[in-house]
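Left out: one protein chain. Kept in place: all the others.
On to subunit A.
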Amino acid sequence: MSNSRKTMLTGPIIRKAAVESLVKLNPATMMKNPVMFVVEIGMAIVMLLLLFPNLSGSGNGFGFNLSVFLILLFTVLFANFAEALAEGRGKAQADSLKKTKQEVTANKLVGGALREVPSTDLRKGDIVVVEQGEMIPGDGEIIEGLASVDESAITGESAPVIKEAGGDFSSVTGGTLVVSDVIVVRITSDPGESFIDRMISLVEGAKRQKTPNEIALSTLLTVLTLIFLIVVVTLKPIADFLNIQLEIPVLVSLLVCLIPTTIGGLLSAIGIAGMDRVTRFNVLAMSGKAVEAAGDINTMILDKTGTITYGNRMASEFLPAQGEQESELAAWAAIASLRDETPEGRSVIEFTKVRGFTFDAEMAEGGEIVEFKAETRMSGIDLKDGRKIRKGAVDAVREWVQAQGGTIPGDLEQKSQHVATEGGTPLAVAVDGRIYGIIYLKDTVKPGMKERFDQLRKMGIKTIMCTGDNPLTAATIAREAGVDDFIAESKPEDKIAVIRREQAQGKLVAMTGDGTNDAPALAQADVGLAMNSGTVSAKEAANMVDLDSDPSKIIEVVAIGKQLLMTRGALTTFSIANDIAKYFAIIPAMFMLAVPQMNTLNVMGLGSPLSAVLSALIFNAVIIPLLIPLSMRGVAYKPMSSQRLLSKNLLIYGVGGVIAPFIGIKLIDLVVHLWI
């Protein structure tokens, strides 16, 4: 599933798209795209002239008209093909999703007894029991029990995840598999509205609506088309006054070359492909509008834990108490952690090795593990030889030592204070009545975060870190990670307040979240990315869901949004800039018969008037398929200041858009002129 979602273009998709591009010739479909619709009408007119050559007076001949007709046909087909291709990829994904959406039998709890019903009969509020090996029949929330669930059908991640009643990991998705244990689930969606259903319709593009910017751009393209329509239609009577004969196929060619067919043909493909890139990134955007908004983000609110830092605290320093050796502290700490499977415990052993200290692992053999408990706030091991090792919260360990009549080192308090002010967590290590010192546990920033925040700053995006830590700890992490601002001791309401404050300044805000108490903020944010592992309410409130539950992905989502907008702008600029060369090909060609001196304007030195017209028209057609890969992939984007970005893109797509057709048309003409 995961792999198939990532496939680029396969044979079947291309074949299907080719068929689809013929189906899309239906004028009723074409009307949705005014630019290409005008091309189709032009094509129809030329076809009429082919069928009834007597309609217009003297003609350029059957061969020329046929060529024009065929090129126009292919222009439309190419544009349809681009759209069909983009849609086809979405459909292929939807198909593989549909396979997971099979009807299963659910064990519905009715009045205390279980009854077998088809999953399609389940309604919101029904309660079902799902056992090991069964498919969860619909989206819902666990109200009882704990189970490991295989969610690979949705996330592509094969390792099962733990889901349990209560808390932020209680939501389950229909179509996922319970691998162990039994859960009782309250269904939260009616048939046809489940997560998978929504996902299918999203990737299929069935509910695809034009985004606001797409609508605005279509308006511009339509008006440009209308303007050139006026230009070409009025040209005929004006030329008649001058006794210049203008053939209708030539006029149609001029019109088609001038209207923005390149962007007109690729616009919807760009939009679909942009959504598709987000999906292939394992993020589900609920609308194209959300992806577009991602490009506009000014402020990003990030949770510290899980997004910026790993969230688990890692040993980063050993601070021996007065008179103790660091090596001994390290050895005892490691022994106490040998059977400790928490990330903190493992990090102690790792760090001991890193620092090059040795310890006798055999000492722990046969010892009795003391688990961490909320009341004791310590863990450790009672060795065979009777010695007891403990590590844990400093005051808890101190009380434990004092209870055994041990002494407390004079600098213990000061050292633990020091760690706390630095934003770390101090863990005291003691053996019987003797405290060896403190382990400095530090929340570590994920590698590469600083660079990413630098990139965001270059894009003009401000980052705000939210954390429940005290201001000192928060400041330390903020400085280390390089975020612009932070909110310490933040409560869920604080996030909403920050979002509202930023929005009041006209900024667009993105945030990530997974808990139920994040839901209001996710809804308030312009881009809310919920974790798939999160609660149903969080997912409902957000406009994007990350199937991998990796909150730092929000940064890539912003980049994809920007790339989508840039691709649109670049191809529009390219399309409009192309007009200059096309004019220089067609205008002299049109008037050369009547005014031979017009050849002065034939700067490309094109072979003959007819070959000039055909070459411009061919260039206009083939540029569409040539640009399909670019519109699917999106233009290259590296974070940099808007100024540099603009200069770079203007050079490539603006200046390039002026120059490229001069070269392209000349080259095509060299070939075409062999015949005409």
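The definition used in the following text is that a contact is a pair of C-beta atoms (placed from the backbone, for glycine too) under 8 Å apart; a residue touches a chain by one contact, two chains touch by 3 or more; residues count from 1.
The definition used in the following text is that contacts and distances are computed from a predicted model.
Student: Out of "NAD(P)/FAD-dependent oxidoreductase", "Multiple sugar transport system permease protein", "Phospholipase D-like protein" or "Potassium-transporting ATPase potassium-binding subunit", what name does the UniProt record list for the absent chain?
Tutor: Of the names offered in "NAD(P)/FAD-dependent oxidoreductase", "Multiple sugar transport system permease protein", "Phospholipase D-like protein" or "Potassium-transporting ATPase potassium-binding subunit", the one UniProt assigns to the missing chain is "Potassium-transporting ATPase potassium-binding subunit".
Student: Going by the contact rule already stated, which one of A:K16, A:K124, A:H418 or A:K458 would touch the omitted chain in the full complex?
Tutor: Spelled out, the listed residue whose C-beta touches the missing chain is A:K458.
Student: With the full complex in mind, choose from A:I200, A:A510, A:A570 or A:A585 the residue touching the hidden chain.
Tutor: For the chain that is not drawn, the touching residue is A:A570.
Student: Which listed residue (A:G295, A:G345, A:G367 or A:P409) would be found touching the missing chain in the intact complex?
Tutor: Considering all chains, including the one not shown, the answer is A:G295.
Student: Touching the absent chain in the whole complex: find that residue among A:L109, A:A420, A:I580 or A:I659.
Tutor: A:I580
Student: In the complete assembly, which of A:L66, A:I244 or A:A420 touches the absent chain?
Tutor: Counting the whole complex, the residue in contact with the absent chain is A:I244.
Student: Considering the whole complex, not just the chains shown, which residues of subunit A touch the missing one?
Tutor: These residues of subunit A touch the chain that is not shown: 212-213, 215-217, 219-220, 222-224, 226-228, 230-242, 244, 254, 258, 292, 295-296, 298, 457-462, 505-508, 561-563, 565-566, 568-570, 572-573, 576-577, 579-580, 583, 587, 590-591, 595, 597-598, 600-601, 637, 641-643, 645-647, 649-650, 653-654.
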